[in-house]
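Omission of a single protein chain aside, the complex is shown with its protein chains in their original locations.
What follows is chain A.
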């Protein structure tokens, strides 16, 4: 039983059994609560098992709906058909589309983060700058990046630049707010401690404010990646020859519904993979954080 394994493994390090006689779902809860720490491999496998079970439920429901033809004949492919399209397609150009979308998201979100982080620092650190730009940032942030697509196309055409601008925009505004609110809410005591040890303003910024902001930057990266995928696909749907959004758009023109599903599934998988990656990176980078303060 993975559930039982997870329980004994998480309970072992400090010798306390939090819920000794609980059933499997409760075990999932304990292991999630402890996931910030070095929880055992068993606990991790248990979590992954439960996650996989969630997918299994949805895929089973999908299979039933497809076989039952509830949308009419041939309009909902079965999971197996979609899987075959993915496997075949990956050997035949689909992989390129996947990689192109992947790269666009990474570059766009990376640039957005890189631009927004220092500006977020300035806004968080200087009250006057924050008072001046906070309303503006919130106005611009409220605009869905997708709403920019038509304008961007008018000004910059349908090339890589346009999609890049939409992505950078999306990541920029997601990041800047998280970073400046993080910087503005830093615990004063650390700044004071650094001052009495002799740190000048620059050293406080680089040696105290920056490390304390890393958790916020990681959060911003995670949020930005999510928004990035959504925005990218929207941009690709409208104007692109390549990329997963374009795959979906082209397939729908030919009513090739299995390929539409294949594109959607690949987008989901890509976003999931990136999210897992950023979470693993984050767990490593901010391993100093006390779980109690998370």
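As a working rule, contacts are C-beta pairs under 8 Å (C-beta built on N, C-alpha and C of every residue); 3 or more make two chains touch, one makes a residue touch a chain; residues count from 1.
Simple rule for what comes next: contacts and distances are computed from a predicted model.
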item: Chain not displayed: protein name in its UniProt record ("NADH-quinone oxidoreductase subunit", "ABC transporter ATP-binding protein", "Sigma-70 family RNA polymerase sigma factor" or "Arsenosugar biosynthesis radical SAM (Seleno)protein ArsS"); value: "ABC transporter ATP-binding protein"
item: Touching residue (missing chain; options A:90, A:146, A:199 or A:265); value: A:199
item: Touch criterion as defined above, residue of A:43, A:167 or A:208 at the omitted chain; value: A:208
item: Touch residues of chain A, complete complex, unshown partner; value: 189-190, 192-200, 203, 207-208, 211-212, 214, 286-291
